[in-house]
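What you see is part of a larger complex, with each chain still in position.
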Amino acid sequence: VSNEPAEEEGDSGETSSEEGSAGGTMNDEPGDTVTIGFSAPAADHGWMGAITSAAVDTADQYEDVELRVAEGTNDVNVQISQIETFIADGVDAIVLLPFDGAALTDVATEAMDAGIPVINVDREFSSPFAARSTVLGDNYGMGVSAGTYICEQLGDQPDAVVAEIQGIASLPLTQDRSQGFADALSDCGLDVDNQVSAEFTVQSGEQVTANLLQAAPEIDAIWNHDDDQGVGVLQAIENAGRDEFFMVGGAGSLDVMEHIQSGDTVLQATVVYPSTQAADGIKLARLVAQEKDLDDLASSSVPRTVQLFAPVVTADNVDQFMDIGFRS
Amino acid sequence: MVTEDPAAPLLQMQGIVKHFPGAKALDGVDLDVRAGEVHCLLGQNGAGKSTLIKVLAGAHQPTAGTIRLDGDEIAFPHPDTALEHGVATMYQELDVVDGLTVAENIYLGHELASAGFTLRRSAAQRTRQLMDRLGHPEISPHREVGSLSAAGKQIVSMARALSRDARVIVMDEPSAVLDSGEVDNLFRVVDELTEQGIAIVYISHRLEEIRRIGDRITVLKDGVTVGRNLDVSTTATDELIKLMTGKNVEYAFPERPGVPDDAPVRLEVTDLALADVFSDVSLTVRAGEIVGLAGLVGSGRSEILETIYGARRATRGRVELDGKSLRRGSVGAAVAADIGLAPEERKSQGLLLDEPVYRNVTLSSFARIARGGWLDERAERSAAAEQAAALELRPNDVERPIRTLSGGNQQKVMLARWLVHGCEVLLLDEPTRGVDVGARSEIYDLVRRLADAGTAVLVVSSEIPEVLGLSDRVLVVSDGQVVHEGPAEQIDEHQVLDMVMEGSVA
Amino acid sequence: MSEQQTSSGAATHTPTARAGGRRTRGRLPGLSGLSGATVRNLGLVAALLLLCLVGFLTGGDRFASLTNLMIVLSLAAVTGVIAIGMTFVITTGGIDLSVGSLLGLTTVWASTLATQTMADQYGWIVMVGCALLVGLAAGLINGVVIAYGNVVAFIATLAMLVAARGLAELIANRRTQIVDQPSFETTFQGDLLGVPKIVWIFVVVAVAGWFLLNRTTFGRRTVAVGGNREAARLAGIDVKRHLMYVYGLSGLTVGIGGVMLLARTGAGSSTNGLLLELEVIAAVVVGGTLLVGGRGTIVGTVIGVLIFATLTNVFIINNIDSSVQQIARGAIIVAAVLLQQRFARRSKAG
């Protein structure tokens, strides 16, 4: 289904994610059996869980792929050791979603030097030589999309109150998202009045939101970075009985899309941050390892960088996105 | 008044054997106890007395042997079972819980409760009755036990034994932390109990106490019964000591050679005070002199020693050693100036129980044993072994963990620590508490030898005869004040008692 | 100067002080056995009030409102219930590191499709029963390993922490499970007499915990086991069984917390309760329960939990940067403990 006409003209953001479904391209023909090592941070929030599940599911679709999944860890020391083990094992390719891109750069370079192609997913290495190919989400772009959407809605009210609920504040990706958000808002003369950070978890989302709502008695718009913690955020809003504002989500979980579709909550939109990145990574890794090309492209080999688009999902276009939403 | 046939034993223990990993504590002990008697258990430190009564209490399981109660063979797999059968025990190690109140401690394990809820009022009421009976109406049932003195805790422990419907009450060195007034009180209660036909098993190292209340004696040595059914009134002290130690021991205090008049003053304490505990304590100890501090439990003697030593910060006053002032509140300064303290509670204040003997001995002497922070274990061992041999440590093995030594030998290790260090002033707090007769006279001799070698010794003891017998000079302390000072020969036990008699246990 | 004054003042009062001292060993005269705990709690209350003052000065009506009070209480409720159970564990001298991950496990297990489907048939009791049973069972396993296996509590419950998180992930398949069970929602969500139901649950558990610790044989034995394990054994208490029960109790309170969290967030997730253990233990210890065992205070624990909840609230109301928040939080924890100690000392000295 990857060659649906709708997609050709529509959102390019779907290109890569569409590959997740059982495809019918030439490249899906079985080839040499390849072993792919996969390592990602701990599945301590829904999006990360979805990443790993999607990667495993994708690998299962190919009988010529043997996937090695390392224990999800937030300890870069352990993750480095996992990659070292993959290198020692002589896997054919490595798909790596590093807990911290910079910290895993050296070991990824080592893998590349050892002739093992590394597909870098989501959090970028600090050196271009560390990965054969990089599948990137667009964190900055996500913030920009959310900010732009809020600007569209509130642009005529310069003193509108905008609140932001971050994920784990200490992660670079959070900073990128916030930066994009702030930049986009400043374009239309708005700024972030209240900023809190949760932990990407339902529980923390509920806790900080309950307090946030108290801190800000009048709000016009909220951007919540992560739909998984959004479950708690929504519940807190419901518990507080507040509805004078609208909310924009982040990541694009199926629940959120359902809410957008039905319009039963303050959720008006969400910004997609594909949870299928690692699945794409697996596909690319397989192609690279089998020395095949990405036959949807005219150029002859797998591209160095695939940056996924961060589209805004609203009630108008939600139907198109339902099938890439992940169950958080 | 004995109710049944006095000869029929109420309790019979036969051939009790108890092995610990690597040690045989009991190797065939027999004991029979009649209703209404005070049965005394004698033996040196480590003879196995406490182990035997722990077997009786169900706290240890015997390796072999039988226990009969009223002629029926019986086993006590848990402390609970023994208590249910009317065997109540006051243990040697204080077995109270500091965080609970007096009433809660007494009824711990057999709480007065309905549907799991404690009946605090009736517990308090009964506790008051028990405390009245023990002569301590001032101890409130709601008081936290942690705030009581050691003697007060012992009384709670006794009340607990009484609160059980006991037929046999075992008392393991109950008088160790009591002073003479308290001991009188204890004996009055013991008399009451025996009149009701309750049997008492009484353990003590003080032979004079056994003379006062005992009926019959069983003697243990090295985990074996060596003397049974000895009548208190007809057995001579020499004979008991011989049974216990296997040799003839002079149970006497060493000679007092007398301190020469020109002996320099080693320790001089001027107007020392510790807020709310004692005030205006002034004393001197000359080289070669043994000075004793007599007084009731709780009169503040331990605090005086600890304050001199710097373990407590004096609120006022001065401590001088050979004319040089010591820094206030610094143990390090005291130790560096060659003052040593053997504290009152050996186990909690003095020893590293899991560490071997030699490490306990050298703990204060790193300055001598170590070079630039590096330890020379061989030097440590040999220094410790030398003292162990001189003190006749039993067993004479410096590798053994202190925990496995008997009380008297633990005390010797404490002394060895200061011998290795080399002290000008030695502060001894209750140096013979829980120490058996044999070891006692060894410790007396040792202290005297130290004094003869020029050490100034300050001794605290709750046993007035000991203070009087050992010291050259005695200070009597009452309620934080020195009320008398004079040569030990010129005062007797009754005079001391008269001087201190308005004290309290709590 | 002031030292001089104090000591001369003490000298004047020496006779009375000594007389009083003889009875109560340097405690304040005239206060009964509870006074020690009460005085220690005063320091905590002072810390809490200070925090509230700061909240009021910086937040004004946004802080000092009934709504905000309810927010703080709701925030405190789940942690608070679990802290009650933890108070018992710490009073025995133990520790339970598994509460956070067990909280995740109970919410996941009680909100699986299967459980919710059964609940549609038999009512909310199925979900609640499931949460309580899972919590209790896991707690009892902790207890057995610790009491009968002689594994030190820190390690045994750390192992449970790791294992329970893994199990929760397996069961939830790493997804968030939304609660969509009307009978559960109507029973546990929303308010009762203007107060959120989960706050009521917290109040009930705290009161029950207070009675259990202070007025029952179970509670007194808990103190005894923590204060002097050997003495407790010699008094005929089955120490091992008791320890097992105490860890079971902790697990049970986690189960209750799980129900409350499900009600509050409307979702079961294996990430629930991440790092909760440290917060709960901190609240209990700041509250005055001794880590070495032998002394526990439910009132202190409740105040400790409220201090932490209020702190979060004040921070967010003042819109403080999260890094700065953390630095301040660290400093405030230490300050609260020091303040509490100061009170305790002064009460002794006075």
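The chains carry the letters A, B and C, assigned in the order they are written, with residues numbered from 1 in each.
Following the convention adopted for this analysis, contacts are C-beta pairs under 8 Å (C-beta built on N, C-alpha and C of every residue); 3 or more make two chains touch, one makes a residue touch a chain.
The structure displayed is predicted, hence computed values, not measured ones.
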Review point. What copy number does each protein chain type have in the complete complex contained in this file?
Key: A x1, B x1, C x2
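As a working rule, only the chains that are shown with their structure count from here on.
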Study note, to complete from the structure: argmin over chains of |mean CA - global mean CA| returns C
Practice item. Mind checking the centre-to-centre distance between chain B and chain C? Centres are C-alpha means, answer in whole Å. Key: 41
Revision key, fill the gap. Taking each chain's mean CA coordinate, chain A and chain C are separated, in whole Å, by 37
Check your understanding: If you average the CA atoms of chain A and of chain B, how far apart do the two points sit, in angstrom?
Key -> 72
Point to revise | Residues of chain C engaged with two or more neighbouring chains | key: none
Study note, to complete from the structure: Seen from chain C, its contact residues with chain B in the complex are 7, 10-11, 14, 17-18, 21-27, 32-33, 36, 211, 215-218, 220-221, 223-224, 226-228, 230-238, 294-295
Check your understanding: Mind pulling up the chain A residues that touch chain C in the complex?
Key -> 43-46, 48-50, 52-53, 166, 169-170, 194-197, 199-208, 210-215, 217, 228, 231-232, 234-235, 238-239, 255, 327-328
Point to revise | chain B - residues contacting chain C, complex | key: 57, 59, 78-80, 83, 89, 91, 93, 95-101, 104, 108-111, 113, 116-118, 120, 138, 140, 142-144, 147-149, 160, 275-276, 279, 315-316, 479-480, 504, 506
